[in-house]
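Apart from one protein chain that is not included, each protein chain of the complex appears where it belongs.
By letter and in written order, the chains are A, B and C; residue numbering begins at 1 in each of them.
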Amino acid sequence: MSYSFTLSRPLQDYARTLREWSTTECRPYARQADEQKGRPENWREILDTAPIPLGRADKPELGQVPTFEDGDWITKLAFYEAINYGDVWVHPTLGGGIGDLVVKALGTPKQVAEWYDPIQQRGGATAFALTEPGFGSDTSMVATTAVRDNDSWVVNGSKMYCTGGAFAEYVVVFATVDKELGARGINAFVVPRGTPGFNVVKENEDKLGIRSWTTSLLEFDDCAIPLENRLGWDVDHPENSVGNGYGGALGALAFNRPNMAALAIGLAQASIDVVTPILKGQQAGFTPQRWSAVERDLEAMNATLERGRRINYLAQVTVDRGRPSRSLAAAAKGFAPETAERVIRRCIELLGPEGVSKELLLEKWYRDSKIMDIFEGSGQVQRIIVGRTLVGGLAG
Amino acid sequence: MSYSFTLSRPLQDYARTLREWSTTECRPYARQADEQKGRPENWREILDTAPIPLGRADKPELGQVPTFEDGDWITKLAFYEAINYGDVWVHPTLGGGIGDLVVKALGTPKQVAEWYDPIQQRGGATAFALTEPGFGSDTSMVATTAVRDNDSWVVNGSKMYCTGGAFAEYVVVFATVDKELGARGINAFVVPRGTPGFNVVKENEDKLGIRSWTTSLLEFDDCAIPLENRLGWDVDHPENSVGNGYGGALGALAFNRPNMAALAIGLAQASIDVVTPILKGQQAGFTPQRWSAVERDLEAMNATLERGRRINYLAQVTVDRGRPSRSLAAAAKGFAPETAERVIRRCIELLGPEGVSKELLLEKWYRDSKIMDIFEGSGQVQRIIVGRTLVGGLAG
Amino acid sequence: MIDLEPDEEQVEIAALARSIADELVAPSARDAEYAAAVPDDVWLKVFETGLVMPVAEEHGGGGVPGPLALLAIAENLGHGDPGIASAALWHAHAALLVGAHGTAEQRSALTRLATDPGARSAVALYEGFGRGPAELATSVAVEGDQVRVRGRKVGVPFAASADPLVVVGTDPATGAVRAVVLPHGTAGVTVVANPGSLALDATQLGAVDLDVTVPVSALLGGPDADPAGLLATVQRLRLLTASTAVGTALRAVEYAGQYATGRIAFGRPIASYQGVSFPLAEAMMRIEAARAELVDVTNAVVADPGGDHGTAVGQAVSYALAVAVQATRDGVQTLGGHGFIKDHPVELWYRSAATLSALDFDPLRDPFQARL
Partner (left out) sequence: MIDLEPDEEQVEIAALARSIADELVAPSARDAEYAAAVPDDVWLKVFETGLVMPVAEEHGGGGVPGPLALLAIAENLGHGDPGIASAALWHAHAALLVGAHGTAEQRSALTRLATDPGARSAVALYEGFGRGPAELATSVAVEGDQVRVRGRKVGVPFAASADPLVVVGTDPATGAVRAVVLPHGTAGVTVVANPGSLALDATQLGAVDLDVTVPVSALLGGPDADPAGLLATVQRLRLLTASTAVGTALRAVEYAGQYATGRIAFGRPIASYQGVSFPLAEAMMRIEAARAELVDVTNAVVADPGGDHGTAVGQAVSYALAVAVQATRDGVQTLGGHGFIKDHPVELWYRSAATLSALDFDPLRDPFQARL
């Protein structure tokens, strides 16, 4: 078939194994992770039970996610959905954060050698701080400042939703060196933990869901860092500077959007698969008309998740082929997360009060799923991007 | 009951009689009116069969719509729904247009005496021309100009959707005397039929629906009218001018919006009432599960029309009480027309290909109904107005 | 005739409820959730207003507000906090049922509820499966001078402590609605422990398994109670709960609108984007529609308690809850990342509306549809 939405058999097998493992070995810790607001303490041991390589940052020797002929970005979609199917706590434990990836993307060769390569070799946690209390989707509004004071950059400002910020070796902090320059004034700075003035206001924010994801509220109070910590900027040889790279770096993040949509699909599919057998066991309690309506709902929910998967595939195939489509990525992110919310809520409603009880994970997944239509560009932002294919820059 | 959505018995009886009459006597002409793009030639005779007073402009001696304790604006809602239940052709035949009402609203006493009073006494058709090809909802964009040339105003421009414009004795034309002034420069001018330069480009526009409503495309080409035809402006005694009154006049039109919502409800209820017995007769053709779904759809559609009626009542009670709410009027217009479209379409779908056939009126009502979410402020405009109750002037 | 002016009682009671909601209930919402109980001082103050203990004066209460006043109380308390509002109202429901349909002896027991702020009573109504009150599977069977009650109730407030627990079921002999008034500790009442819920923890929801045999005097209104009247009141309880959700929805939309006027993105307050303001405007329209429907259907039930209002009540409840779910969702969405953290109450309203929606859900009336 020259035009097919069917995953290769090896990738199907990998994804199924991953899904079954995350369900069997990881899901039992889901409630605890939610209540304790962190990954289980024995997360390493849990991950060790995986029968397939997961691409763990903490144990690279266990192997990376295999390569499949479907393509790397398609593989990511299958991976994200399957691992999140168990629970949301699992996936963030695999990586050490993305601060080092930002260094790789924005840094000079020297900076990459200093902050990226070691993390690759020995592992380690890094973080990335962009969002502030004063803005979300409009990243040009960065209000955190970095002011040069002789041999230092002095950073001042607040950052929220900084994943792993409280524990990371260093946080890559986006700050403006000149507000007049707007987005062009925004630069990334490596701020090591322990730097005076780097304060963890809240180790883990109090959130509706994804409570096991440690997102920190940070404050930088006259936090002075060396000049060479400004990414992409060579203090001694300015001609070697690679520029702030800000736009491109954030642009590349756009292609992570379908992965986030896949997370949402994983939770929603898990919800359907949890309630379906329960409902079937309770069929006798429904009138025939209502049972028919229940069956129709289940059918419709499965069908709509399939739609979300297909848009994801359409989007990520373009990345694998080197012609990435921002609008398809946006369509993918615009479609599945909102749909997943509805699916999970409907699963809850079909079960009635049993559905909202903490006996089951549905209520947790309902809380977890809400962020997926918000982070990495809200549903509204995605619709702006998709709208541009029709009306150009007027969409906004 | 001190808080009740139930019409008084007399108004219920009046509305039921009106609905039955419009169904029995008027609906049989619906297809013809659509095809011939005009009211039936024997419309006067048809109206003569009404067992209740309709408030006809052509025969005021037959009586006005009675007064009910529910209030005049509530009465209008019941009236519009019931008369449109038969078909859309009926209601516009009752009035002679609204040009004279604009004269009443905007004119000086002398102008009212000249152009309003005679119409009241002897009847006659008048029209109102605001919309232009270049704008719809944004009435501040009036591009038709009126330039003073000695003893005349010289009007130039195009007007569309001018109901009865081709036949009216005069058309009240909105034109700007000074574009720099924006909305404040817009004035209304009485342009009598036969004035040189007043051209009927298209007697009745080719429309998706409401084809029996004669809406004309007009052109004014150096059309010179006397100075005293500018409403609200006293050429001899400027101190007696009452101002252009433009904003207020259009503001008052806002309270007609629930009436238009009632028209939409009338069509949608007629559609449900037409398909329900047909479907019941065909019940044996459906599987029990599908029949249950059909019944559910019918129940849901009736319920949603009831919701539309209640918002209409909420809105118009405020007018009857002298504290008119623009936002409730907008909510009413924002709710029912879009809902009515959906209801009529679903009625068609439930019948299948029989539903789209011209054997029935459903396909016509589907076409007719579309304008109701467009004219007198589109659904989007209504949402802007409702939004203002939450976010003030930022909604826009 | 159409008359949409609330009467003096409704206006006054609504205003009182709103002021209690704003000044007392709303500020205590988080505390009530963390404690899984309404704080004693808050309960006491709400109790003292008399708004949520509809007991006649002869039994020590402040009188029973009219049906529309009760709707207004539910909505306005829900505007403050759906958790505290539900706890207070669901306690009141038992008193409403007993006051309206109880025997003289049963009614005299209301004095305790009316005078002891420590009392907690509840009605065990819901069973899931989309069942309306006329379809309840819990059987209330008169066997000689005994009544046997068997079944499973879910979403029961104060499941472990309610005294009395009024259980609604149907008489297997006639199919008619019946209720029994069970004191706390009645043998055969088994509470299924609930580790907590998505929201409304202050109501202490739980499931209750029943296999109870009690004297016939426990039958609400006695063996000759009018089932139609009882059914009508039970339907009103559903409408009252839906009204709470409407109040919460309104609050969420107001809060989001307020936030949107101050929050800047891409150079403008986000309220100036129609992608932000339209969903809120849509919610306002639907809230008006939902509130009007609750009023209208309540009037219909009151005017003709013997009529069949199952469809109308089902539609009204289903619509109001769906509107609340969507409105509170759009409330969170408007705040974006801020909506997802507990610094703002929108996430609580989001959870609460979904919880209320799950209590009284009928798959026939609200089919799943992904957004088109």
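We adopt the following convention: a residue touches a chain if its C-beta (ideal position, glycine included) is under 8 Å from a C-beta of that chain, and two chains touch if they have at least 3 such contacts.
Everything numeric in this text was worked out from a predicted model, so none of it was measured.
Participant: Thinking of the whole complex, not just what is shown, which of B:R56, B:K76, B:K333 or B:R346 touches the missing chain?
Facilitator: B:R346
Participant: One chain isn't shown here. Among C:S161, C:Q274 or C:T311, which residue touches it?
Facilitator: Checking the options C:S161, C:Q274 or C:T311, the one contacting the hidden chain is C:Q274.
Participant: Please identify which residue in B:A175, B:V191 or B:M301 touches the non-displayed chain.
Facilitator: Answer from the full complex: B:M301 touches the omitted chain.
Participant: Can you say which of B:G136, B:P192 or B:P226 touches the chain missing from this structure?
Facilitator: Of all options in B:G136, B:P192 or B:P226, contact with the hidden chain holds for B:G136.
Participant: Touching the hidden chain in the complete assembly: which of A:W213, A:F255 or A:Y313 does that?
Facilitator: Only one of A:W213, A:F255 or A:Y313 touches the chain omitted from view, namely A:Y313.
Participant: Identify the residues of subunit B touching the omitted chain, counting contacts across the whole complex.
Facilitator: Counting over the whole complex, subunit B touches the hidden chain at residues 131, 133-138, 140-141, 160-161, 205-209, 282, 285-287, 289-290, 293-294, 296-297, 300-301, 304, 307, 338-339, 341-343, 345-346, 348-359, 363, 366-367, 370-371, 373-375, 378-380, 383-384, 396.
Participant: Even though one chain is hidden, which residues of subunit C still touch it in the full complex?
Facilitator: 273-276, 278, 282, 286, 322-323, 326, 367, 369, 371-372
Participant: Which parts of subunit A face the unshown chain closely enough to count as touching?
Facilitator: Answer for subunit A: residues 1-8, 11, 68-71, 74, 292, 296, 299-300, 303, 306-308, 310-311, 313-314, 317, 321, 327-328, 331, 334-335, 380, 383-384, 386-387, 389-392, 394-396 touch the chain left out.
Heads up, the rule we're going with is that only the chains that are shown with their structure count from here on.
Participant: Farthest from subunit A by Cα centre, which chain is it? Let me know.
Facilitator: B
Participant: Averaging only over C-alpha atoms, locate the centres of subunit A and subunit B and give their separation in whole Å.
Facilitator: 52
Participant: For subunit A and subunit C, let me know how many angstrom lie between their CA-based centres, rounded off.
Facilitator: Each chain's C-alpha centroid was found; their separation is 38 Å.
Participant: Give me the residue numbers in subunit B that touch at least two other chains, ranges are fine.
Facilitator: 292, 296
Participant: Please output the residue numbers of subunit C that touch at least 2 other chains, ranges allowed.
Facilitator: 364, 367
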